[in-house]
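Taking it in order: structure first as structure tokens, then the write-up.
Every protein chain but one is kept in place in this view of the complex.
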Amino acid sequence: MPIIKHLLAVATMLSCFALPVAAEDTIKIGYVDPLSGTFAQQGDASLKHFAFLIDRVNAAGGALGRKFEIVPYDSKLQPAEALIALKDITDRNISFIMHCAGSNVAAALIDGVAKHNARNPDHRVLYLNCGALASDLTNDKCDFWHFRFDANTGMRAETLVRGLPKTLKSVYLINQDYLFGQTLQRETKEYLAKLRPDIKIVGEELIPLGKVKDFSPYVTKVQSAGAEALITGNWGPDLNLMMKAAADAGANLQYYTYLSHVVGGATSVGAMGENRLHTVTEFHPNVPSEQNSAAGEEFVTSWRKDHDFDLFQMNNYVLLKMLAAAIDKAGSTDPYKVALALEDSKTTDPLGHEYIMRKEDHQMLEPLYAAQFVRGVKHDSEKTGFGWKTETVVEAAQLAQPTTCKMKRPAS
Amino acid sequence: MEIVVGSLLNGLVYGMLLFMLASGLTLIFSMMGVLNFAHASIYMLGAYFAYEISRWAGFVPALILAPILCGAIGAAIEIWGLRRVHHNGHIAELLFTFGLVFIIQRGLQMIWGMLPMPYRVPPALDFALFTMYGANFPAYRGFMLLVSAGMLLAIYLLLKKTRIGLIIQAALTHPNMVSALGHNVPVVFTTVFAGGCLLAGLAGVIGGNYLTTESSMADAMGPIVFVVVVFGGLGSLGGCFVASIIMGMIQTFAVVFDYTLGDLLVPLGVSVGGDNLLGEILTVPMARIGPLLPYAMMILMLLFRPRGLLGTRDT
Partner (left out) sequence: MSEATPATVAIGAKPMGRAWLWWGALLLLALVLPWMFYDWTTGRHSGFMISMLSQAGMMVIFALSYNMLMGQAGLLSFCHAVFFGMGGYTVIHLLSSIGAGDIGIPMEVVPLFGGLAGLGMAIVFGYMATKQRATAFAMITMGIGELLATASVMFHHFFGGEGGITTDRMIDRSLFGLTYAQGIQVYYLIIGWTVISVVGMYFLTQTPLGRMANACRDNFERAQFVGYDPKIVRFVQFALSGLFAGIGGGLYAITYEIVTFDAMAGPLSANALLMAYIGGTTVFAGPILGAVLITVLQSGVSLLSNSWLVYVGVLFITMVTFVPTGLAGIVMAHGPIHKAGQLGRLTVPYLRLLVPGVALLLGFIGLVELLSFLTIGAAQGKKLSLFGAPIDVNAFQPWAIVAVCVLGGAGWLRIESKAFNRVWEQVTADVKARELLR
């Protein structure tokens, strides 16, 4: 029964597995995302993206002649755990913390990083947001130490509304009842009123996150309201179950979604999404062939050799590229100097599209694609036989939405 | 009218799915007193097994084999796990099932990966059974109703007409008396636990393609099943059935009737709104509180009638 001894052994044994692999001098980026539990697939997908993208950036020379290295931490999608990880990152003098999933964790990190930097000016840290989308984070909650390398909900809502067909007359909005869903609901309505006043919103609904098992009653409601299309930010089971219920009821609906392209989406939607499912994405595997970009195509095919889900986080390639350029320009990894170098920096993806890091709110402007889920495209998604086909491209410069950010800039 | 009829059908289907899960738990819970948190994990296992089997052998073998596998796993858990823990008390048993939840979830992720499984309704059942007010009623739902009704009948016959059924029934209400009469209670326990897991596995086979098959599917189903069992009353399969249907109906109708607490106050001449906490509470529509109603109802039930709807003894 020497349980305590067992535990000591656990600790020592585990520390063996965690022995730092690379002894060479690298530029480390602490990466915090859910890697265990229910939401692990999100962190898992991002980590796989980074593993792939970082090789590209390192092959191109890294920054200051050093290579980048990702140090993963498990956030368990809980702000407190992310803040503990932040402590370990600053302890190890890592200058960059990166985080993708969950606007709640992002809000905590923005706040935590700002306080840490104010209280510990000798070892500051820069927060690279690679996918927490709530537009608030670069508006009212904006901060000097936070850079968002992905289009926010407002930009996505605008792209979605621009992509709506001219014949569409009535829509129904369903979103999940939490920060992200509520923001999308509000912003979708805003841009519908602004850009497409002819479309009537026949109903709207906030559903409790991940609690609804049977969506049939919602479908009944949508049908009796006479909606032609559903606009939704639902993801995971909430999207999948909703579409299943609608398909079962034989509802003739189009689905305009914000997150159906993320990992697992295509698998769970499958044939019922054919010609009905639309998404707004920062990239999808058929973009290069649509735009005749050989460089982009090479990117996609080499990803598909090793992965059975789609490459869609092109913004994270830009993140690494922009960061490398900024570190080179600043001549060091000092977070303050790198932050200044990042502001107003521009770069391009392999296809030649331009990405701009806006100085006033630290929001990156990126091209967005409104795409449809169809059969017979060059690269299908997750071996389903279906894949994404671009309907509308909105370039970065067109998405320069106004911001309410009043950034406080540190003196040095 | 069309909404009412449609919702009645929807509620019935969902209620029956709940019943499939809850019936197994009610047997386990009433008889062994074990708050089996891993019940929903067995349901998840059932769905994953069914997916894997239906890939190789088709849906019908999956329908038979996957529940049996789950039952076997249940028996193993009881014999090598719970039985050893039993003398350490109910909290120990509960924690044991707690540990199982973690292990099963991560284990599934290790074997099948993190992505959702493309486990789909078999093509033979993928058509519209009939159309009503312009909405299809899919054949698979009819099939689900059929399976769950068949299951109800089978359990009923097993409990009422067979000897082991009579012993189980007796053990449900008077466990001590049964062992005093010289019946081998551990074997009864194993049978019941394996049977409960078998039913959960069956629910997984049926529910996995109706809903989704992924490593988080157990999380959401766990607590609601407890609510059904407690609301229906311990030791009563009939109560469990009625409670499942009620819960199914409530969740369905809460979505349809879009009222807020504030609306109820309007006839009284009170109008609410305003940007404060009270205004926020009063203006939440029913549809958003829907999933919470079962919990509120369970609390009320326990406060005023601790034995549940049709229970034979206090919870």
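For clarity, chains are labelled A and B in written order, and residue numbers in each chain start from 1.
In the analysis below, a contact is a pair of C-beta atoms (placed from the backbone, for glycine too) under 8 Å apart; a residue touches a chain by one contact, two chains touch by 3 or more.
All figures in this text were calculated on a predicted structure; none of them were measured in a lab.
Here is the thing to keep in mind: the chain we left out touches A, B in the whole complex.
Annotation: of B:Asn10, B:Ser23, B:Gln109 or B:Thr212, B:Gln109 touches the absent chain (contact as defined above). When the omitted chain is restored, the residue from A:Leu35, A:Leu164 or A:Val219 that touches it is A:Leu35.
Per the touch definition above, the residue from B:Gly33, B:Pro122 or B:Gly165 contacting the chain not shown is B:Gly33.
When the full complex is taken into account, the listed residue touching the unshown chain is B:Leu95, out of B:Ile3, B:Leu95 or B:Met286.
Of the candidate positions A:Leu179, A:Ala246, A:Ala339 or A:Leu399, contact with the unshown chain belongs to A:Leu179.
Contact residues of subunit A toward the unshown chain are 1-7, 9-11, 13-19, 21, 35-37, 40, 44, 47-48, 50-52, 54, 70, 72-74, 76, 78-81, 83-85, 87-88, 90-91, 103-104, 107-108, 111-112, 115, 119, 123, 134, 136, 177-179, 182, 208-209, 211, 306-307. Not every partner is drawn; the one left out touches subunit B at residues 33, 35, 81, 84-85, 88-96, 98-103, 105-107, 109-111, 113-114, 223, 226-227, 230, 275-277, 280-281, 284, 288, 291-292, 295-296, 298-299, 302-303, 306, 314-315.
The rule is short, and it goes like this: only the chains that are shown with their structure count from here on.
Subunit B has its Cα centroid 35 Å from the Cα centroid of subunit A. Residues 2-3, 6-7, 10, 13-14, 17, 105-106, 109, 114-118, 120, 128, 131, 134-136, 138, 140-141, 210-212, 214-217, 219-221, 248, 251-253, 255-256, 287-288, 290-292 of subunit B are the ones touching subunit A in the complex. Those residues of subunit A that touch subunit B in the shared complex are 36-41, 44, 177, 205-208, 210-214, 216-221, 223-224, 236-237, 240-241, 244, 248-251, 263-264, 267-268, 270, 309, 382, 384.
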